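So the structure is just underneath, and the comments pick up after that.
Note that one protein chain of the assembly has been removed; the remaining protein chains are unaltered in position.
Labels run A, B and C following the written order; every chain starts at residue 1.
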Amino acid sequence: MTEPVATVLRPRLTHQGALILLQAAIRKADEMLLPQCIAIVDEGANLLAFVRMDGAKLLSEQPTMRKAMTAASDRVPTGDKDAALGDKLASASDGRIVNLKGGLPVIVDGHVIGGIGVGSGTGEQDRIIANAALAAFPGATTFDYV
Amino acid sequence: MTEPVATVLRPRLTHQGALILLQAAIRKADEMLLPQCIAIVDEGANLLAFVRMDGAKLLSEQPTMRKAMTAASDRVPTGDKDAALGDKLASASDGRIVNLKGGLPVIVDGHVIGGIGVGSGTGEQDRIIANAALAAFPGATTFDYV
Amino acid sequence: MTEPVATVLRPRLTHQGALILLQAAIRKADEMLLPQCIAIVDEGANLLAFVRMDGAKLLSEQPTMRKAMTAASDRVPTGDKDAALGDKLASASDGRIVNLKGGLPVIVDGHVIGGIGVGSGTGEQDRIIANAALAAFPGATTFDYV
Partner (left out) sequence: MTEPVATVLRPRLTHQGALILLQAAIRKADEMLLPQCIAIVDEGANLLAFVRMDGAKLLSEQPTMRKAMTAASDRVPTGDKDAALGDKLASASDGRIVNLKGGLPVIVDGHVIGGIGVGSGTGEQDRIIANAALAAFPGATTFDYV
């Protein structure tokens, strides 16, 4: 029998890294004239950085944070689940697992190091802005939302 | 008139029993290369043991616990309810009764002594792993998920 | 100006590591004839492993988890705060920051990689069991509770 592996070395998202994502998302949102709530969480789905831009929807704060959390947990973009499954998981997680578009995992070297959530626009707009943030992050995997 | 029966003798799941289930579920999940959240509850639907394997979905913690709780309470596998009824019960229980696959009752000698919940894969995968755990438990009833 | 550092390499606690802590705590609790709730969280204060031993206090589940979370967050043993400050932080965190003895950070190579919480005994007993678990973990910093 092999020895149990008690710890592993993994990349961790820093607050400076989170601010890179935040600033890049703000730039893209400004460019698209779409004020947004933007949330960055780490691998543990804990909040690292947040901004609510002037004109963004106030009550998008929580859904935006949960998009980031869900993306970090699921390791895939949010909002593509079957509707019935999405509803069940939302209920079973007290609303924390969301099935709204606009959350993307932050993946570097194949490791999920966090998530970004964007909210206030349509799901498609939110995804484009989140993806533009990933494109500004050194080594991060991007998606097909442009 | 007969005497009222104030107490009855019932088998109770121990923490050692819970760890047998946990370890067996880990082995099966390892074998299937599917990291999972695994929860074991006793007959009172209270948590006895839990593990989140490396790579399992972080936010599956709560739904997984609720699968185990629902299975112990319903005394049948979770996830087979009519969708509309499932939604109503989820709402009426503040999300505690889940209609997601992956929860199985632990039944010994016809007595429900607890529940096991598995989550992070598809419902079918979750069921197979939960069932493999039951197969490792002395005298436990197993189901047709293989 | 220096480049922002977007990611850093850090050791992460695995589920196998969490089970080492759990099993060592169970052994010590058995040896002391003190059944316990035992919780292990990772660096993000998310639950990795849990057990409630036969005879442990049922309602210690949540306080035990929160001891582990608080230790991982504060990076020092729990329960040594000034009483008034402890009360204020408990209230300000909806009860998540606890000022109960029995939570210890898991520290390897100077990095906090998680926390262990033990609950059901006196605070002093809980600390001794948590510390015995740390002593069984490869390279973990231990404390003066024996």
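Throughout what follows, a residue touches a chain if its C-beta (ideal position, glycine included) is under 8 Å from a C-beta of that chain, and two chains touch if they have at least 3 such contacts.
All of these numbers come straight from a predicted model, not from anything done at the bench.
Among the displayed chains, contact with the absent chain in the complete complex occurs for A, C. Of the candidate positions A:Val5, A:Leu47 or A:Ala84, contact with the unshown chain belongs to A:Leu47. Summary of contacts with the chain left out: across C:Gln16, C:Gln36 or C:Thr70, the touching residue is C:Thr70. Of the residues in chain C, those that touch the hidden partner chain are 8, 44-45, 69-70, 72-75, 84, 87-89, 91-94, 96-97. Counting over the whole complex, chain A has residues 14-15, 18-19, 26, 46-54, 58, 61 touching the chain that is not drawn.
Keep this in mind: only the chains that are shown with their structure count from here on.
If you draw each protein chain as a dot and join the dots that touch, every dot ends up joined to every other dot. More C-beta pairs touch across the A-C interface than across any other pair of chains.
Between chain A and chain C the centroid-to-centroid distance comes to 29 Å (mean Cα coordinates, whole Å).
Taking each chain's centre as the mean of its C-alpha atoms, chain A lies 31 Å from chain B.
Residue positions of chain B touching 2 or more other chains: 54, 58.
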